[in-house]
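Okay, here's the structure, questions in a sec.
The complex appears here without one of its protein chains, the remainder shown in place.
For reference, chains read A, B and C in written order, and residue numbers begin at 1 within each chain.
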Amino acid sequence: MAGGTEAVAHQALEMTDHLPVLQVLIPFIAAPLAVFLGVRSLAWPIACAGAIASLVCSVVLMLATLDGSFISYHLGGWAPPYGIEYRVDAANAFVLLLISATAVVVMPFTKASVDAEIPKKDHTLFYACFMLCITGLLGVVVTGDAFNVFVFLEISSLSAYVLVSQGSHRDRRALTVAYDYLLMGTIGATFFVIGIGFLYMATGTLNMADIADRIAGQGDNRTIQAAFAFILVGMGLKVAIYPLHLWLPGAYNYAPSAVTVLLAATATKAAIYVVLRFTFSVFQPEFTFDTNVLYWIIIPFALLAMFAASLIAVFQTNFKRMLAYSSIAQIGYMLLGIGFFNLSGLTATMVHLFNHSITKAALFMAVGALVLRSGSTFYDRIRGMGKSMPLTSAVVVIGGLSLIGIPGTAGFVSKWMLVQAAFELGWWWMALLIVASSLLAVIYVWRVLEVLYLGDTAEGAQHKEAPMMMAGPMWVAALACIWFGFDTSLTLEASRVAANGLLSGNAGMAPVPTTAAGGGH
Amino acid sequence: MDVAVLVFLAILFPTLASVTNMAYRNNPNLRDSVTFVCAILAFACILGILNIVGSGISEEIVLTEVFEGLDIAFRVEPLGLLFAMVASGLWGITHVYAIGYMRGNNEKNHPRFFACFSIAIAAAVGIAFSANMLTLFLFYELLTVSTYPLVAHKGNAKAVYGARVYLAVLIGTSVALLLTAVIWTYTLTGTLDFVQGGILAGKVEGRIVPILLGLYAFGIGKAALMPFHKWLPSAMVAPTPVSALLHAVAVVKAGVFTMLKVGVYIFGIELLADTGASEWLMWVAAYSIITASIVAIMHDNLKRRLAYSTVSQLGYITLGMALATKMGILGGGLHIAMHALGKITLFMCAGAIYVATRKTEISQMTGLGQTMPVTFAAFGIGALSIIGLPPLGGSWSKWALIVGAADAGQLIAIFALMLSSILNVAYLLPVVAKGAFLKSDDNPCKGVREAPLFCCLPPAITAVGCLALFFWGGMLLDFLQPVVGDGHG
Amino acid sequence: MTTGDNELMIEFLLGHINYWLFVVLMMTGLYIVIVRGNYVKKIVGLNIFQTAVFMFYISIGKITGGTAPIFPTDSQGRIRPDPDIVYSNPLPHVLILTAIVVGIATTALGLALIVRIREEYNTIEEDDVLEIETKLAEQENRIHGFGPGGGA
Partner (left out) sequence: MRHHLILRVITKILVGPIILYGLYVQFHGDFSPGGGFQAGVIIAVAFTLYGIVFGLRAVYAVLPPWVVHRLMALGLLIYAGVGILNMLSGYEFLNYGAFAPNHPSHGQHLGILWVETGVGITVTGVMIAVFYAFAGRPPRMGDDDW
């Protein structure tokens, strides 16, 4: 692999050409920098700066890829398929934007909640882990190299395990859930690696576009089928597809509030993105659908998640846990969109990825504020908080409505797309199932609202509005829920371009451009 | 002023009232007077729109595009204008009444109550002016959500249970059935605009038409078509102003208004008439009318009896749509206004009786008419209007509906309307008769006086309104003509 | 089964002997993770499981007769590539180096969690921990109510 670049006259790159890597690099540097400086008061500003910088990068990338083109960046100057390639098209630019925007929005909230929940001496390391987690998630999304996906996945997962275990300052069960999360996450990641190994065996390459080229027309190759199975199951664990979800409720419930927000809003979304990328870009629709995998595996499990998880959520008495189960149910919607395998379905998945993310961010931040004031999220502890914490409770209302999919909220847009996709396939019974499952959402959301507004105030809770550092970000997220319920020009447009790129399979991963950077067509 | 500006203002003023109520939660007089001023201004805006548009149809006012070819947009047309006038016009009157009622009863949480109340009005006006089904659905759900806290206002177990039923039926039907129908329509036609003659014409055929109509008819839970009527009696746990304005006017009328809109602008009368798709709906509506009337007779609780009466009366309007004749639609549209005025009078009287005597059961009201003459007079006029006797407004709409049924050749519909009128007499007039003409032996009204002015003046005004509408009935009928196509506007 | 099939079968089994071994090793590891109640043993199982995958990768890269992928140098230290030498594929090794590092990190983190669990629960047996947690949950249910309507 040596040489190759030896005699080539190098064309100087502008700073803007580096955006794909800067996107990941900046939060990556922020983490050690915070530790290296070792000044506790600087940790948060550094993390903030890192998050904002990567948001700027992702916005520029999003704008650059909205026309359906893609940007290819060659790490170390090694051209793909040998070198590691970062490839940004509309699909991952959209997810990048989502992750970095969430990171920025939750930053002030994180400060407030970390101050309350984590002992001072751990703050620096906490923020370092937080940034590493974001780095990993961004990396998973941006990279075009299959093995690199694994590496970044583990960066984000390992830091997520640590972050979840930090909840042990509040409840010792955080430790055991972090341990369970670690076991299941590692098994999932290892399955994923096995899948990559099979792919490498069959194709001799790790570059996703190159793999896609080489496995075209090899639908009956057992090695590739095994690879697909391993990757799907492995990522299924990370996504928390319904029967593989066992780590999620505990992890969300006992993690510190800020971590729950981050995980709920971004971690599973990045994993879903990987599933999308592999099923559609790498394995290509023909392969995956010829084997009927998606129809017969993804859709039943998606339906199972939508109903079973929603039903479990209905019976919860803990707000945070209820939201965790609702997340599992909502993941079902996203999978369903994948299983529909048409443009509207995939658009629905992409747009729900975004909408659910902001909705859950708003809700979990509200939960964080409730924890701060009441000490716990059990329904009987947050009873009547609607009067003493009107701002926080209003966020719960907005987020809850968005979760149900009431018009005027972001959740409505994604539900609409999903039902429309079902009708386009002529599956009216599926449309009825989708709306029926959202009736369950009505029940579990309304239980909380009743508790918040109609109950008598619980004793022992502090009846005071959440601090601005918390209320601000959660209102940003809540207003985003409303905004994206009306203005879908960004979300739907980007989702559609992304879905188009994904659906065109190999064409979306066009032949590798030979220029060093800033490629595209 | 521009129509667009006026439409926005008409929605903005109630919103403003809501904000004021939340912001100045500790200054009741300021809150109430600002709300009242907003009510007047909102009504003035709608009159302004009437002045400009008349019985014509305005341009579309687009706010934002949500889905491809699907906007959040407003458009003024006669049916909507009529509904908006009724809702916002009665808001001011009800507000006066609500002040009296809430203060007289020492209810709690006034700011929340009035804020939600105003939002509900904004939603109703939004529904009235919606240019397409998406916008209408948006405000429809907003109306449900904003009225939920009003139903659950008392916060006790009974109120919470009632509110749960309320929400479960309304959200359940709209999310499960109506939304499905809306998206189905959109997938079939690529648009949801309210277009004269319907958008589904030529796009669907065969069995899909009745199925889709069924999804709409039952999906619009606010129209209280049996068997999805249960929410309306449940909602009677709410304070009476809510029952009066929202559950006799804004909410239920939003339901039947949507029903008419769907019939006229989504399906189109011709499609319905040609395919006969709505015939089954007519049977359901007729069943709903008769059954609800019979149930009403059996209830002793005045508000519950009125609620079932509303269920029955809403059936009239659905029936009008299901007849799929021009006169049926016009009668339905007219009945929105007529029934609104009559029923709000009855509810406000019921509330006034409660404020003055704390009585809710009809059997306890014997002889009350002696001490509360104004209230009972208003109640009598309202009841007669609901029954449909001239010279009161209600007679016009009933007449139009019967003509419509005759046009459609549906004897059964005529029979249902007639039978229901008799039943109306049976459940409404005894209240008046007992109250005004009987004397109670144990004299339960000892020490009772007429309800406070704030409580008995508004029903008196609306009762006069019922009377006035009789003389304006023909004018209203002309006003609505463009809805069914052969207008002059 | 004819003799030809038998031979084919044996050839198939022997020809993939490395994969069979990895499968056995992997399943052993997974079995330990699932069945063993001791947290440390679970981690050990996880390591065995991962090791099987590492070995699987390394065997992918092996080419019969291949040697370490280092170019021979002459006496001056200059690289003198020899086209006759067959090299094994180094890429899987490199990958697996990364994976091993990830594995170490996972192990270290897992053990760290175990230490903390031991401190908090006084045990590292899953059964005991579950018992404690069940009690905690029951206690919470008693205090905070359970089922629909109960807590609300």
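Definition applied: a residue touches a chain if its C-beta (ideal position, glycine included) is under 8 Å from a C-beta of that chain, and two chains touch if they have at least 3 such contacts.
Everything quoted here is computed from the prediction, not taken from an experiment.
Q: So which of the visible chains would the left-out chain be touching?
A: The omitted chain makes contact with A, C across the full complex.
Q: Among the options C:Glu7, C:Glu119 or C:Glu138, which residue touches the chain absent from this view?
A: Residue touching the absent chain, from the options given: C:Glu119.
Q: Of the residues listed, A:Ile29, A:Leu42 or A:Leu479, which one is in contact with the missing chain?
A: A:Ile29
Q: Which of these, C:Met9, C:Ile63, C:Val86 or C:Val101, touches the one chain of the complex that we don't see?
A: Counting the whole complex, the residue in contact with the absent chain is C:Val101.
Q: In the whole complex, what residues of chain A lie against the chain that is missing from view?
A: Touch set of chain A with respect to the missing chain: 2-3, 5-6, 10, 12-15, 18, 21, 25, 28-29, 31-36, 38, 73-77, 516-517.
Q: With the missing chain put back, which residues of chain C would touch it? List them for me.
A: The missing chain touches chain C at positions 68, 70, 97, 101, 108, 111-112, 115, 119.
As a working rule, only the chains that are shown with their structure count from here on.
Q: On a C-alpha centroid basis, what's the spacing between chain B and chain C, in Å?
A: 67
Q: Using Cα averages as centroids, what's the distance between chain A and chain B in whole Å?
A: Measuring from centre to centre gives 45 Å for this pair.
Q: Approximately how many whole Å separate the CA-defined centres of chain A and chain C?
A: Taking the mean C-alpha position of each chain, the two centres sit 26 Å apart.
Q: Please output the residue numbers of chain A that touch at least 2 other chains, ranges allowed.
A: 450
Q: I need the residues of chain B touching at least two other chains; which ones are they?
A: none
Q: Report the residues of chain A in contact with chain B in the complex, numbered from low to high.
A: Listed in rising order, the residues are 401, 404-408, 413, 415-416, 419-420, 423-424, 428, 431-432, 435-436, 438-439, 442, 446, 450, 453-454, 485-489, 492.
Q: Using the touch rule from the top, collect the residues of chain B that touch chain A in their complex.
A: The touching residues are 63-67, 72, 134, 137-138, 141-142, 145, 149, 152, 155, 160, 164, 167-168, 171-172, 175-177, 179-180, 183-184, 186-187.
Q: What residues of chain A sit close enough to touch chain C in their complex?
A: Chain A residues touching chain C: 147, 150-151, 154, 158, 161-162, 165, 168, 172-173, 175-176, 178-179, 182-183, 186-187, 189-190, 193-194, 197, 200-201, 206, 314-315, 317-318, 378-381, 447, 450-451, 455.
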